[in-house]
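Since the structure comes first, as structure tokens, the remarks are kept for the end.
Yeah, one chain of the complex is gone here, protein chain that is, but the others are all in their spots.
Naming follows writing order (A and B), and every chain is counted from residue 1.
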Amino acid sequence: MLETVFFYLFGGLAVLAGMGVVLAHNTMHSVMFLIFCFFNAAGLFFLLDAEFIGIILILIYVGAVMVLFMFVIMMLDVNRAKLREGFLQYLPMGGIIAVILLVELIASASSGVFVSDEMVQAVHLGQEVNNTVEIGKELYTKYLLGFEVAAIILLVALVGAIVLTLRERKDAKYQNISAQVNTRKEDRLRKVKM
Amino acid sequence: MANVTFPFPFPANMEILLPEIIIAVMAMVILLFDLFVSKEKKQISAWLAIATCIAAAITTVNVTGSESMMTFYGFFVQDYFAAFTKLLMLAATVFGIILSLDYMKEETNIGEYYALMLFALLGMMLMVSATNFITMYLGVELMALSVYVLVGYQRDVLRSSEAALKYFILGSLSSGMLLYGISFLYGTTGNFDFNLIGEALANSGDSARTATLVGMLFVLAGMAFKVSVAPFHMWTPDAYEGAPTPVTAFMSVGPKVAGFAILMRILVDAMPALEHDYVTVLLWMAVLSLAVGNIAAIAQRNIKRMMAYSTIGHVGFVLLGLIAASPEGYAAILIYMTIYLFMTMGTFAIIILMRRDGIQGELLDDFAGMSKVRPGYALAMGLMMFSLAGIPFLGGFWAKFAVIAAVIDAGHLYLGLAAIMFSAIGAFYYIRVVKYIYFDEERVAFNFSDNVLMKATVALTSIIIVVIGVYPDPVMDVCRMALAGLV
Partner (left out) sequence: MQEVLTQETLSTVELLAIPVLPLIGAMVVGLFGWFLKERLSHWITCTLVIASTVLSIHVFIQVMGGASFHGNFWTWIISGDLDIPIGMMIDRLTTVMMMTVTIVSACVHIYTIGYMHGDPGYSRFFSYISAFTFSMLVLVMGNSFFTLFFGWEAVGLFSYLLIGFWYQRETATVAAMKAFIVNRVGDFGFAVGILAVWYYFGTVEYSKVFAAVPALVESGVSLSFLSWDVSAITFICLALFVGAMGKSGQVPLHVWLPDSMEGPTPISALIHAATMVTAGVFMVARLSPMFEYSEVALAAVVLVGATTAWMCATIGLVQNDIKRVIAYSTCSQLGYMFVACGVSAYSAGIFHLMTHAYFKALLFLAAGSVIHAVMAEQDIRKMGQLRKYMPVTYVTMFLAALALSGIPPFAGFFSKDLIIEATAVREMGWVSDVAYYAVISGVFMTAFYTFRMFFLTFHNSDRVPAETKAHLHESPKVITIPLIILAVGAVLSGWIGVTYLEMGELGAYFDGSIFVLDQHNPLMKLQVLEHDHGQSHFWLENGPLILALSGIGVAFLMYFRETKYPAMIANTLPRLHTFLLNKWYWDELYEKAIIRPTRHLGTWFWQKGDLGMIDGKLIHTGIVDSIKEAAARLRAVQTGMVYHYAYAMVIGVFGFLTYLMLNA
């Protein structure tokens, strides 16, 4: 009973926070809503006994990613008003579509196996089951291929980010330190016979 | 620490993963290699990448047996179907690298460029060998992420960055849709594995039907984006135009092959129970793609944008094979993809050759009067255009013929007729290029580069489409044989 209450609390707040991200006028507020949303998602993980994932979500997404995000947004001068131009223009049509889609999704999510009585009831595992160990077991055995591929994806993301941002600008002057250090006197001095 | 026992044996049949391992390792080797060579020698990366592809192709052929083999606890499968599509993608990558040699020479960081191409290739290869949504999704993301970066590679060119960003944002949206669909299917069946999902769906009653349909639709929509099916095609023209031309060539073949291959696997393994539903959805997607691709191309003045719409139109044709939902249909898709590979690569090779100092050479007007200066290239371009339009007896004709015959055999006569009609409309803009080449006065000076490999590519692809056009049987037979792993 208490679990159900918390589920709807976290779930509902996550949805509200999500809407807040989209609707907030101030970009910083949007980011804050997003952080709030992550917290709620983490709460849902806790309810599922997936404490490790919940904590990781908070640590990494809230602690690292979102902070970085905030820095970026603070450095950019985002003109919210301009971005929101035409919002009203698309609202009627977009709104109708959104509402119908929502109804359809709710209808489908509240049908079939999701509500049937035969649905497998989750059972809380005992204290002795170590969440992290279980994840590790699965991840490093059955899902090893996926794990490796995910690592490569991260590598690609890393390389991609560097390639797209770090490049020598042709119009900027900069020091070539290794060239400076490695230079010899023959390169610079020319003996002239007088 | 808890005493962890190792519940799984060491994965068997690891050798079937060898092509992928070669590519992953070599991609990283190229990344490192690039750091330690002088600027003049950076082109070696390209040759390394080509060698990697060839090595991977050879190993692919060697590790594939007539039986389909699994490794990593059924997460990865290697069969004729996977092998054939992998060979197509390897060919596309080799062509892409050859087309890049001159084009990317002036760019910095070309080592990373070729490494990213290999990573994209790796993603695609994982996709076609996927047996479940996890491997598939990871493959999709690996491919997509690499291609995003490749599209935006010319950061100094505004349209390149813009295209990459658009592609990235919309790609994320589509990935979201894909994941959403997968989660619904997981919710109703409790599985990621295609075959197990298929069994579960076949046994599930009506109660789960709506949820399953949502799952199916979102998975289809997510994949439809990757293969630029209308109405999820909007990114295509911008990305094609903005991307460096070799990347455009690469992404108009490789990801399409991978996308359709994995769609075939999903539909055959996971969704036979939903055949009626996915056929209805695909039917509308096909009609929309055919209409959008063939009609919108008429209004384009930039040949890369035109080729983007052309791709959309062709994807519409390929969808006919999925709609047929028969072995003939799937074989037709492979035939289509094989022939499309050569047509596209040949066309883009010529487009790249058009680039010269300060001029991109991408406007249709730039082709005016080419026949008088470079009759050989003009002939090749003419062949490509006629083949893309599906004029007998060139390869493109048989590609279209195969899918249309399959879809009519499956009972969708009107769809077949519609496809023929759109093909006729589409012939207009292909043949218009020929008109520019042969019947207009030249307006610009043509000074094509003398890169032997580019010339060879143009010649090879032209010859192949003519040969396939005259004698298509061997290709068709190979494609039918490749289906052995699928159905």
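Convention: contacts are C-beta pairs under 8 Å (C-beta built on N, C-alpha and C of every residue); 3 or more make two chains touch, one makes a residue touch a chain.
The structure displayed is predicted, hence computed values, not measured ones.
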{"item": "Among shown chains, those touching the left-out chain", "value": "A, B"}
{"item": "Which of B:T60, B:T135 or B:S174 contacts the chain that the document leaves out", "value": "B:S174"}
{"item": "Selected from B:L48, B:V257, B:A270 or B:A296 as touching the chain missing from the view", "value": "B:A296"}
{"item": "Touching residue (missing chain; options B:F75, B:Y113, B:F133 or B:F218)", "value": "B:F218"}
{"item": "Where the unshown chain meets chain B, residue by residue", "value": "165-166, 169-170, 173-174, 177, 209-210, 213-214, 217-218, 221, 225, 230-232, 234-235, 237-238, 277, 280-281, 284, 292, 295-300, 425"}
{"item": "Positions on chain A contacted by the hidden chain, ascending", "value": "90, 94, 97, 100-101, 104, 107-108"}
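Note that in this section only the chains that are shown with their structure count from here on.
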{"item": "Chain B partner contacts - residues on chain A that touch it in the complex", "value": "104-105, 107-109, 111-114, 116, 130, 133, 136-137, 141-146, 149-150, 152-153, 155-157, 159-160, 162-164, 167-168"}
{"item": "Chain A partner contacts - residues on chain B that touch it in the complex", "value": "2, 4, 6-8, 11, 24, 28, 31, 72-73, 75-76, 108-109, 112-113, 115-116, 119, 122, 126, 134-135, 138-139, 141-142, 145-146, 148-149, 152-153, 155, 164, 184, 187-188, 204, 207-214"}
